Every structure is written in structure tokens, then in C-alpha cells.
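For this depiction, one protein chain was excluded, whereas all remaining protein chains were kept in their positions.
Per-chain residue numbering starts at 1, and chain names A, B and C are given in the order in which the chains are listed.
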Amino acid sequence: MEYLKILFNILVFPGCLFVGAMGLLLSGIDRKVLARMQKRVGPPIIQPLYDFLKLLGKETIVPKAANRKVFLGAPVVGFAALVVTAALIPVLGYRAFEGSADLIVLLYLLTIPAVALIIGGSSSGNPYAGIGISREMVTMMSYELPLICIFLAVAKKVGGSTLCFSLSQIAAYQQANGSLIGCVSLLPAAAAMLLVIPAEVGTQPFDVAEAETEILEGPLIEYSGAPLAVFKLNTSMKMYIMTALFSALFLGGLATGVTALDVLIQVLLCIALTLICMTTIHAVTARLKIEHLFKFYWTVVAGLAALSLVLVWLGF
Amino acid sequence: MMFPFIKEAVANLFSRPSTENFPAQPVTAKPGYRGRINYDPEKCINCGMCIKVCSPAAITREFEDVEGGQKITYHFDLTSCTFCGTCQDFCEEKAVTLSDDYLMFAENKEDLIVSGTRIKEKVKGKLTCADGCIYCGLCARNCPENAITVDRASKSWSVDHDKCIQCGKCISKCPKKVLSFAEPAPEGVICGSDCVFCGLCAKKCPVGAITVDRATKSWSIDREKCVQCGLCIKSCPKKTLSMGPIE
Amino acid sequence: MIKKAIANSMQKSPWLYHVNTGSCNGCDIELVACLTPRYDVERFGFKLAGSPRHADIVVVSGPITSQSKERLLRTLEQVPEPYCIVTLGSCPQSGNVFKGSYSVEAPIDKFCHVDVAIAGCTVKPEAVIAGLYKATEILKKKREAMNK
Partner (left out) sequence: MSYIHFPVIAVMTLFMGAFLTVVFGRKSKAVRNILALAASCTAFVLICCLIKPVLIDGEIISYWMGNWSPVEGYAIGIGYEIDQLGMFFALITVFTVLMSCIYSIRYMERDSALDFYNVLFLMLSGSVLGLVLTGDVFNMFIMIEIMTFTSVGLAAFRNNKAGSVEAGFKYLVIGSIGSSMTLFGVAILYGNCHTLNMAQLSSILAGKLTPSTLMAFALMFTGLAVKSYIVPFHTPAADAYTTAPASISMVFSGMVNKAGVYGMIRLVYIIFRAMDKSSVQLLMVIFGVVTMFVGVTMALAQHDFKRLLAFHSISQIGYVITAAGLGSALGLTAGLFHAMNHTLFKGLLFLCAGAVYYAAGTTNLDKLGGLSKKMPKTCICFLIGAFSISGLPPFNGFASKWLVYQAVYEKAVTSGNIFYAFATVAAVVVSVMTLASFIKVTQAVFFGQLPASLENVQEVPALMRLPMWIMSALCVLTGVFYDQVNKWLLAPAAGAALNVSGYIDRMMGEGYAAEAGVVNIPVFAARFSFWNPVVWLLLFIIVLAAFCLAIIGSSGDRASISSAPADAEDGKYATFFSGEKSMPSHVSGSDLFWGFKKNWKGYFKVMDGIHSGRVNDYALYVVCAAALITVFVFGFVR
């Protein structure tokens, strides 16, 4: 029974199926609203599902220069890591794995999909992919600094003078004391997190790694068919995971205790966050250069996060 | 401001999209649009000017001899056309026009070829130049088949009837209106000036169509009766009777 | 059932890869115009892809100059099945005004099978939309043929 529950958690909710569906929904909404912001009609909301299914039906070509195992394994590894990540993040009140989540673990689990993309792209032996992975890696270096500052600030706020990296503890603290976003010292951290999300997901203006117009989708250039579908799905799932992480870190106080209602609230929150930090920014900006992206994250965003860390440390 | 478009983006969110609902609501092209070529073979005089002026050589024609004339087919290859409209401009008879139909796509390339056929009867006489020609050469210059040769120096005008396609372009271009397709005059027995009015022909005529009056020195023939057997020509002592065009 | 859904999706999510083989840029601009708010082909799921490996529809414009012929063929080889080739404008089909030049290899039929030819010089965006839509139907048919 216990194992059945774990299996359910991994495969259906909040794992595989739920996170996949949420990812597709969020990216569908993102595309639709983006189109509307540009005064277009836009694709139907289920367009990402069509894309996914279509790619499954396409032939998968493994280039001669590629290392077959690595090339085909990379997307699946990324996908599995994302599913595990999703299962770790509490859905407001509902925690699939009681007390098991840990901020550092999350930090590293979140790098796996990016690394999978990098290794997969790299193994294809394409020079465009080479440039793409370089950019992907620099992007990763850019957002990792603010992200860890945010995590530490939250951990300090919740833990006080004890070590607290557990998401469950953070959720419990918020249910007792209200959402962390209401806390002045964590406002800069929340703002920084909102800016980290698009870079982590890789939406414009931070999609330098997959700039399809200049480096032909970078690491994905040689991918086709099902592996490409999985990579696209990974990107969509990251949308859900990052927004869910935001709500777990800063909006945990909204939990009502009724699981169904919590899930609904979570879905709405994720949609709202997607619209705020991905769609709107996408609609009003153009793609950055990679060196500017790095500078932006290590000055503005990291500055916000570090400010928050210092404020929390000073006891605000 | 760092993000100049944010206001617009949010405003757009609440306004109607400016997208045309195209396949559902067909759109008419703006006036002056040059789309699919329409060819009216009935109007066409087969002058070939369109072929001559077409820069991508998109227009071709075929001839085929059939009973009662010639089958002329024009092909307008839309996959080769630049839609410049020159053929339309040059067509005297307005047989070629560019419509506003822009939906030109097909799975088979053949579907994108506009063709028209008509059968041209063999009617006209040969091109002739009457008196009054000033040897300006306009006819030669406008002849699509280069069948006409005009030499101003020697004041000569000639036509190669094998080349002539009888399009009539030269006739319309002629400033003195002296060119024409000469109708082939009906043939019949005619009497020349050497006639001595001997009456042998009248005697020989099997149908009695010829009347000779020595007194008034007149020779006449009833064309209705004549069967053009040629006996009179054979019998004429002065060899002045012949078959020839009747005036 | 999955196969049916995949075949349906094939029609609903065609990604374009655009090859310019020496085009004057007129048709290219019109293709891009289709992405603008006024025409917005994303309504039908069309998207410009960066790599032929992602493409469902390869859009060829230009009269296929000798230099670009090999590149075009290499690119076409790398597109995964099922895919369609759509030509844009007169050039690829005939060479248009460049016909007969020593450096022009048109028509494209010599090298590959063209699924939909869109005529015009340049093509009108509406024609592009209609032509591409036709191509998606062909895509679906091709996918269904693969199922058997």
C-alpha cells in the first residue's frame, strides 16, 4: 500500500502526469496570452500538447557524430530529474513526501535538466550546439548565485538560529506565521526569484542558449522526434516547477488545508506567476546578449537577493 | 522607461486582436493587385505579343492543324510568371488580363498553368499591300513572326506568306491603311484584249454560257451557267481566254 | 488511438523551416509577414523552427542557385519523416526571370518532390497561409500512411 502510494505520487500526482499536464497547460497559456499581448489571436491553449504528440510521431534521427547512448539518454535523464523535483515540492498544503524536501537537493536537482540539455547538445557534435551549451552554462552560472542567496535568506528567516533547509519546515512556518512574501526583508528575495524563474526556464529575454534565430536552437539543433518532444516537455515542466517553488517558498500561507482546494489555488498561483514573470517580460523585451545576461544577474538580481540575505540576518 | 512596451502589451490584452480571420473570412485583394492570369481565347488574335514581352518566358503557345483551320493553344505558366502585367498592357485585344485572385497554389504544378484554346479557320487571303505605301516599316517592326520585309531604299515591300500567321497586327499598325488581306477573287473564265470576237468559244461551250456579238464587239459570260470546263479556253484561236480572278 | 491523435496533431502543429536559395527576399518577407499580428499563422500552430531536424514543412524560396543547390539538398536530407516541401513563389518552380542563367538550377522538381507549390511573385500572405494549410493536410495523410 505504501509503495502503491509512492508510485501514485511519482506517476500521477504530484509527479509525472500532473506536472506534465501542468507544464503543458502553463506553456499553452503563456503562448496564448503572449499572443494576445502582441495583439494576435495566438494558438489554442492545448497547442503544446499538439506539439508534443506531433514530435512523438516524427522520426528520430541520431546523427553520425553523436554518441547514441548519451544523445538519447540525456532528455530522459532530464525528465526523470524534473519529475523527482516536482514530487519534492509541496503543493501548498499537500506534501507527497513528508519532510523529505531539501533546498540544496532542489538546487542540484534543478541543475540536472540543464546539464542533461548541455550534455545531450554537446554529444551531437554540432558547432552551433557548442555555442548553445556555452550560453546555457553561463546562464546557469548567472542565476545560481541569486538562487542560493534567496534560498539561504528564506532558510535563515524560517530557521532562525537553527539549520533549516527543509521545505516542509518552511511550509509549516508559513502556515503558522503567514506567507513569507509579507515579510519586508524577503521582498527583494521574492523579486529576485521572479527574475530567476525566466532564466531557469529559458524564456525570452533569457533564452540566449536556444536562440533559434541566431544559433538555430543551440543544444537542440540535432534533436528530432521523441527526444526533442521530451526536451520541450522538460522546458514546460520547468515552468510549473519554478512557479510552484516560488509559491512554496513565499506563498505557503495561502494553504487552506483542503487538498483539492489547495491544488486549485496552486494551479491558479502558477498561472498568475507564469503570466507575471514569463509572459509579460517576454512580451516587452528583446533577447539579451549573453554577457549582459550574466552581468544583469550578478549585479541586479544577485544584489537584490544578497540585500535580502543581509536584511534577514539583521533581523528585519 | 526601461520597458517602453509594457503599457501597450497590457492594453493589447484587453483589446481585440488585429488578426484577420483569413480562411474563414475570405479577403479581397486591394485594387490594382495582379493575380491569376485570365485568358480569353475568343478575343485573342494570336498576335503573340504577350509571348514576346514576357520576361520570364512564362507564356507559350501551340499550333495544331485540324480540320477547318488551326487549333491555337496559349499556356500561361503561373509558376513562372512574375505578374508584371506587361502581357496585359501589350494585348491589343484585352484578351489577357490579370485578375485579383491571389489563391494560387496547387499540389501539381500543372494546376497552375492557365490555358486557352481556339480554332482559327483558314479564311483570309494573303497579305497584300495596296498602293499608297510609304515604306515606313511599321508593319515589319510589329510583325511577331518577322514575315514582312520592307526596304525603304529600293521602295520594296514583301511578305513571306509561309511565315505569316495572319494575325493582322500589321494591318492595324499601318498608318496609311494600305495593308489588307486580299480576298481571293473568285476564279472564272475571263477574256483578254486580243479577242477577235470569232465566237468559237460560244460554239464550243457545252452549256451555252458565253455570248459573243461581233457587231458590237462584246464578249460576255453567264457565270451562273459556267461550269468551268475549260473547253472555251482550249478552243480560243487567239489564246486570249484564261482562268483568272473575276473583278 | 494514440496514433490517431498523433496524426491529428501532425496537422495542428506544423513547424516550418525556411530555406532561401537565392531569393530576392520578397517571398521571405511575405512568409515573415504571416507571423505578424495581422496574419498570425500561430493560430494554426505554425512556428518557425531553427533547424531542419525540427521541421515538418520545408519552405523553399529562390531560384536555387548553383551554390545553394547542394546546401538545399543536404538540408532536405536531414529533415525527419514525415515532412512536406512547399515552394514559395515562381523562382523555385521555374527560375522565374533568372531562368536560363548559368548559375540557376531551377526548377526544383529535378531534385525532389514538391508537395505544394505556391505561386506569385511575390506570394500574398493569404496565399501562403492557404498553401501551408494544404500542406498540413498532406502531412496528416503522410503520417497516416506511416501507421499502416
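Following the convention adopted for this analysis, a contact is a pair of C-beta atoms (placed from the backbone, for glycine too) under 8 Å apart; a residue touches a chain by one contact, two chains touch by 3 or more.
What you are looking at is a predicted structure, and each value in this text was computed from that prediction instead of being measured.
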Which displayed chains the unshown chain touches: A, C
Among A:Gln47, A:Ser134 or A:Ser247, residue touching the chain not depicted: A:Ser134
Among A:Lys32, A:Lys58 or A:His282, the residue in touch with the chain that has been omitted: A:Lys58
Touch with the omitted chain, as defined above, among A:Val41, A:Ile89, A:Val115 or A:Val201: A:Val115
Hidden partner interface residues of chain C, rising order: 2-3, 6, 19, 51-53, 68, 70-75, 77-78, 80-82, 146-147
Contacts of chain A with the absent chain, listed as residue ranges: 6-7, 10-11, 15-16, 56-65, 67-68, 70, 72, 76-77, 79-81, 83-84, 87, 99-100, 102, 104-105, 107-109, 111-112, 115, 118-119, 122-128, 130-131, 133-135, 137-138, 140-141, 144-145, 148-149, 152, 155-156, 159-163, 165-166, 208, 216, 221-222, 225-226, 230, 289-291, 293-295, 298, 306, 309-310, 313
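One rule holds in what follows: only the chains that are shown with their structure count from here on.
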Chain pair with the higher count of C-beta pairs in contact (A-C, A-B): A-C
Separation of mean Cα positions, chain C and chain B [Å, integer]: 42
Gap in Å, rounded to a whole number, between the CA centres of chain B and chain A: 75
Between chain C and chain A, distance of the C-alpha-averaged centres to the nearest whole Å: 34
Residues within chain B bordering two or more other chains: 17-19
Junction residues of chain C - those touching two or more other chains: 37, 40, 43
For the chain C and chain B complex, residues of the former touching the latter: 37-40, 43, 90, 93-97, 99, 109, 114-121, 124, 126-127, 129-131, 133-134, 138
Partner chain A, residues of chain C touching it in the complex: 2-3, 5-10, 12-14, 37, 40, 42-45, 48-51, 53-54, 56, 78, 80-82, 143, 146
Chain B-touching residues of chain A, taken from the complex the two chains share: 33, 35-42, 280, 283-285
